[in-house]
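Structure record follows, encoded as structure tokens.
One protein chain omitted, others in place.
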Amino acid sequence: MILDSKIPEGALAEKWDKHKFNVKLVNPANKRKYDIIVVGTGLAGASAAASFGELGYNVKAFCFQDSPRRAHSIAAQGGINAAKNYQNDGDSIFRLFYDTIKGGDYRAREANVYRLAQVSVDIIDQCVAQGVPFAREYGGLLANRSFGGAQVSRTFYARGQTGQQLLLGAYSALNRQIAYGKVKMYPRTEMLDLVMVDGKARGIVVRNLITGKIESHSAHAVVLATGGYGNVFYLSTNAMGSNATAAWRAYKKGALFANPCYTQIHPTCIPVSGDYQSKLTLMSESLRNDGRVWVPKTKETAEKLRRGEIKINDIAEQDRDYYLERKYPAFGNLVPRDVASRNAKLVCDEGRGVGASGLAVFLDFADAIRREGQPAIAAKYGNLFDMYEKITDENPYEQPMRIYPAVHYTMGGLWVDYNLMTNIPGLYAAGEANFSDHGANRLGASALMQGLADGYFVLPYTIGDYLAKMPYDKVAVDHPAFKEAEQNVVDINNRLLSINGNRTVDDFHKALGHIMWEYCGMARNAEGLQFAKQEIRKLRDEFWRDVKVVGVNEELNITLEKANRVADFLELGELMVEDALHRNESCGGHFREEYQTPENEALRDDENFAYVAAWEFTGVGNDPVLHKEDLKFENVKLTQRSYK
Amino acid sequence: MNWFTKTFSSTVGRKIVMSVTGLFLCSFLVVHLIGNLQLFRNDGGEAFNIYSDFMAHNGIIRFMEIILVLGFLFHIYDALVLTRRNKAARPVAYANSHPEENSSWASRNMGLLGTVILVFLIVHLWNFFVPARFGGLEAVPDKDYDNLYSEIVLAFKNPIYVAIYVISMVALAYHLIHGFQSAFQTLGLDHKKYTPFIQKFGVAFSILICLGFASIPLYFFFFV
């Protein structure tokens, strides 16, 4: 299979405009003859579905939550980047492009990233017009802040709830189309299979999560905007329901899965407090603007602290190791996420971690409070401090926060071309569900930008190009391909329901998460990955022998829902390991211990690995086939990332 | 339905009717109390009897009486319609509920308080209004007006009546403590500068008015 990225010819800055002119258009009167399915209603899905509806297409939108407004985009805190240069501080489309390519450790497509930077400015205009209440200055103009170590202030924000406000904006646009009858919304409905007719994506099979009814929906194109797969780790900052099932079942139907090993581990999360823990909570990256990260200088001191023999304040200033400031004097506590996370792991591995488990580092605001006063710190971070206290019962004004890295975002996803179409004609992937724009590491405030770029400003153009070449004919849902897919879904459900084993779904999920975190987490090595692959296969076999799923299909059955998702994670986990194992280099969110500089920094191998790894399914338990899409860099020079 | 009836049969519209009529009834309370204060004049009821004769026969007052009755009727009718709707909005009750943690008792029991007030109103009308308005009182000797005053003196020697009146005024006070400020909210009149004043004024108004009314039966029971 030859992967054609369909990147338009021409100069970088002109590619998208040229492409928009070259794509075929669907006559306004003919748009109503086409049906589009959108799965997922986060930023990418809701914005795409609304925009399709506005153009005149008939849209069916699906989400597993009880309302599109609850998609996990809602939890994004920090902000959204846009190259508006409102602050007159030297930002430009090229600079945003450059920062994103570099931040992604040179593993993303230039053309895609440049387009992202181009449309970023339109996103802000669109959101403001929808009534998104971004932060403003006293003069009434929009405020910006610097985020994630960027040298310019290009991040637009709505307090610590930017994702919520952007999603509610897209949700309102979606509601308007639902009211007009252009979008039919199916909440509490989960996609369980992709249906292909004549090699093209023509529909999906879903389960109604209330009644259990298995239904088919036919369309001319299918868009998957189903988010990332971070929950393969069990504990992550993802929502409990976030899952990979839609994307994974598309993969099993022939869609390629790209760069699955690129996982972003966010450095500032509240540490795990016990086995019962169900999810991890992110504390905004902005905390690192004022908080200082440290651990005790020696293992002995750390042990005493953990045993409660000494108090935090008993540790003298010279016995504290502000390791980020020490190792990276230029960026200090503001190094990118992957670097901060890895270093936290390093000091904990040395036995210098804090908290009962030893898996935490301090984020200390004492200096900032001394410098600026408690009210100033409360004004900046009050809601975050409150949230921290609510969860941990500790007052961060009085003692340092304890933080530890946690899985946050997955850069990998379904392989898509420049049009965001997968290798399956008519199947598109948008937002976190695709692999396209963040390379090996995503910068802060870029996920919201990408989701909305895909949904508002890319797909509405590119999907027309495909539909214009499609006949209007609809495929009836009693077509054999639909019947077969439905049967497949019924069979899987029946199989899960009939095992009646001894271990619960959560039990398996936790075990998988443990393997993934230990061997395919912040640092990986060949030996560990080989071991993990075997362990996952064993666990998967055991799952299908011994999982306990109660009840029947024809009801609201929370265990059956989970079992389907975990069954897919058990396969996806293996693919992540496979990808991590083959990529003999370190880059961004993929750190192989064998490949590091003498200073423990990620060591890329551009000679051999400057490509997208797109994997093809060949059957469960069989090794997938690797397809490579070479990345060409014509506008940026590949350098070693340095934050010293 | 035209836009007008549609507006005032929506939940928001009906509350607006409740609010406007409620405030109107508050103004009636003020007038009524000021008139009744004449009972405290030490003139054997002369001023009060003249006043009540005027109230019973003056044309403008008779007209206002109709408005007042309509005010009561709309207030009560919309209360009934909304209460029915509100009950239907929660057909299954909570097994365990602690509303006292989030709202005042009066605000949750306006219907109950209103019913107490309505019962009182009937008793009160029967006692004084009906005889004064439709006859049945003895005339004051040598005067062309009736002696409502002596009727009051008589009634308030009865401890049961006094108790009914005082308890009813407590109910009215609670009804007003929530109702007065709530009426302004319902009209959308809310401002950082004025709302705190309206709320404090509402409490003072409710207590003073009801103390005023309650003092009458107590005064006659204990001191006359």
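Each chain gets a letter, A and B, in the order it is written, and its residues are counted from 1.
We adopt the following convention: a residue touches a chain if its C-beta (ideal position, glycine included) is under 8 Å from a C-beta of that chain, and two chains touch if they have at least 3 such contacts.
Simple rule for what comes next: contacts and distances are computed from a predicted model.
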Name per UniProt, for the chain absent here [options: "Metal-dependent hydrolase", "Cation:proton antiporter subunit C", "ABC transporter permease" or "Succinate dehydrogenase / fumarate reductase iron-sulfur subunit"]
"Succinate dehydrogenase / fumarate reductase iron-sulfur subunit"
Which residue of A:Ile74, A:Val407 or A:Leu467 touches the chain not shown here
A:Ile74
The one of A:Pro336, A:Gly355, A:Gly444 or A:Pro624 in touch with the missing chain is A:Gly355
Given A:Ala61, A:Ala83 or A:Ala239, the correct residue touching the omitted chain is A:Ala239
With the full complex in mind, choose from B:Asn36, B:Ser107, B:Ser150 or B:Ser215 the residue touching the hidden chain.
B:Ser107
Interface with the undisplayed chain - residues on chain B:
2-3, 7, 10-16, 82, 85-86, 88-99, 101-104, 107-108, 110, 178, 182, 185-190
Across the whole complex, list the residues on chain A that are touched by the chain not included here.
47, 50-51, 54, 65-67, 69-70, 72, 74-75, 84, 86, 122, 124-142, 158-159, 161, 164-165, 168, 171-173, 175-176, 178-179, 185, 187, 210, 237, 239-241, 271, 273-274, 276-279, 281-282, 308, 355-357, 360, 387, 390-394, 402, 456-457, 460, 504, 506-507, 548, 550-551, 555-556, 558-559
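Here, only the chains that are shown with their structure count from here on.
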Just how far, in Å, is the C-alpha centre of chain B from the one of chain A?
63
